[in-house]
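Only one protein chain is missing; all other protein chains are in place.
Our next item is chain A:
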C-alpha cells in the first residue's frame, strides 16, 4: 500500500458507487429536498479520510458530532449578525437614548456612554455569544451543562423573556393601529373632533392636544386609574392578534425563516432613519433642536445618575440576560469568530442610538419652533384684537417694544389681558423631554402632522417602529423556543410549528389584559419592573458562573479550540473583576432607589384636566410587581436547592441499596 490516503479515498468512492442505482437516486434526491441540515454536514466535518479536522478532545468531539446531527444552523454568518443587530437595535434606541442624552448633559453624555460600552457592553455580549456558541444549546441546556445547580439561571432567563414577549408585542399592536390610520387625509390625530352640538371642539381634546387625545382616548381609551379596569377594546385586541400572527409567521420554521426575515427587519429601519435624517435636517427649526441637544453640559458628568443611566442603557439596550443571544449563538458553527461579531454588534447598536437621537432632535427642534411661532402668533392676535390695531402691524420683530408701549399707555386694559399673555420661550418648548411611548406616539405624530405629505412620513415612521419591534420580538421568542425545542421530552411529542403556535397563543391570550381600558397602566408595571432587577441578577450569576464555577481557564481553552483565537487579557480581567463589580453596583443602586422612594407611584391620565397626574399603586398592583420580580429571581436559588435535594436523595437511595 503505497499511498494509504488515496486507497481510503478510492475505497470510499467504491462504497458509494457500489450501491444499487435506485439507492443512489434516492439519497441524492433526499439531500436536495432536505433543508440545510447538518445531517449532511457530518461528511464535511469528518472528511472522507475519517479523521476529524480540528484536534478536538475526544469527549468534546463526540459530543459535538452528536449535537450536530439535529441542530439547524444559520445559512451564513451574516444572518447571525443581522439577527443580533435586529434584536439589539430596538425601540429603546429610538425612544430612550435621546431622552437620556437630553437629560444628562447633551453631547457630554456620550463620554460615559462610550466608556460603559467598552467596559461593560462589549465584554458581556462576547461572553453570552461565546457561551451559546460553545454549548450549542438554549439557555436552560447551556447552564445545565456548566453546572446542574445553575439550571435556574436558564429558567429565570426564559421566565423573563416570557414576561417581556407578553407586553412587548402590545407596542407592535399600537404601531399597527397607527399605521392603518395613516392612510387617511387628513391624519386623524391632526385635528380635534367636534363636540355634540358642533359648535366647538371636544373638551378633553381642547385641554390636551389633538395627538394626546388620539393616543389616550381613541387608541387606549384609558381609564382614570388602574383600579377601573373597563372592558377589552376590540380594535386593540384585533391589532394584538395580528401582531402575534406576524411574529408566528416569522418564527414558524425556526432559523430557516427567521434568518430570512432578519435581513428585512435589520436593514429597513436604517433606510427609514436615513430618509428621516435628510427630511429632519431640512425642516425649519431643526438646527435649534440639534444645537440644544449637542451643546455639552459637562457639569452633568459629576452627577452619579449620569453614569448609572449610561450603564443601565448599555446593559438593557443590548438585551443581555434574556437568553436570546445564547439562543442565536447556539445556531452558529463552532468555528465562528464571535469576538469580532460581538464588537460589531455592540458598535452598531450604539451608533444607531446616536444616529436615532440626531433624527429625534431635529424633529424636536422643528416641533418646538413650530409651537413657539404659534405661541407668538397667538399673542399677536390677542393684542391686535384687544387694542384694535391694524391687522398685520404687529410682527414678531416689534412685539416686545409694542408690548411695553401698550403696558405703559393703556395700563387698565393691558392688565386685564395680562394673564393670557404667555411668555413664549423656545427653551421651554425644547425642555419638554419625553421618553417611551409618549415620544413615539405623541411627540413624533405631532411633528409629522405639520410636515407636508404627512401620510407618507407617518407610514414610513410606523413601518420603522414595526420593524424594530418585530426584530426584538424574534429574539425574545427565540429565547423561549430554543430551550423548549432542545428538550427532548417536548420536541419528541410536538413538532416545532405546534410549540411556536402554543407559545404565541398563550402570550397573546395573556396580552389581551393590556388591551383593556386600564391596560396601559399594567403595561407600565411590566415595562418598569418585569425585567430590570431580574436581568441584573441573571447576568451577575452568569459572569460569576463562567469565571469561577466553570473556570476562566477552561472557558478560554474552549474558545481557542473552537474559534482558534484566545481571548486576550482585557476580556479576562473585565469578565473576572470589573463586570461583576459594576453589576453589583447597579443592583445596589436600584434596590436603594426602590427602598428610598417609599410607595411606588404611577402616572394616570386625567380626562377632566387633560394631563397626567401621579397616583399611588393599590395593594394588589404592588403584589403583582413583587410577584413579577420574585418569580424570575427566585428561580435561581430554588432550582439550585431542588437539584441539591434531588442529588442527596439519589445518593441516599444508592447508598441504601
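Operating definition for what follows: contacts are C-beta pairs under 8 Å (C-beta built on N, C-alpha and C of every residue); 3 or more make two chains touch, one makes a residue touch a chain; residues count from 1.
Rule of thumb we're sticking to: contacts and distances are computed from a predicted model.
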Record-based protein name (UniProt) of the chain missing from this complex, from "RecA family profile 1 domain-containing protein", "Collectrin, amino acid transport regulator", "Sorting nexin-4-like" or "3-methyl-2-oxobutanoate dehydrogenase (2-methylpropanoyl-transferring)": "Collectrin, amino acid transport regulator"
Selected from A:147, A:209 or A:384 as touching the chain missing from the view: A:384
Per the touch definition above, residue among A:402, A:487 or A:631 touching the missing chain: A:402
Absent-chain contact - pick from A:245, A:505 or A:549: A:245
For chain A, residues in touch with the removed chain: 7-8, 10-12, 14-15, 18-20, 23, 26-27, 29-30, 33-35, 176-177, 180-181, 183-184, 186, 191, 193-194, 198-201, 238-239, 242, 245-246, 248-249, 252-253, 257, 384-385, 387-393, 398, 401-402, 405, 409, 495, 497
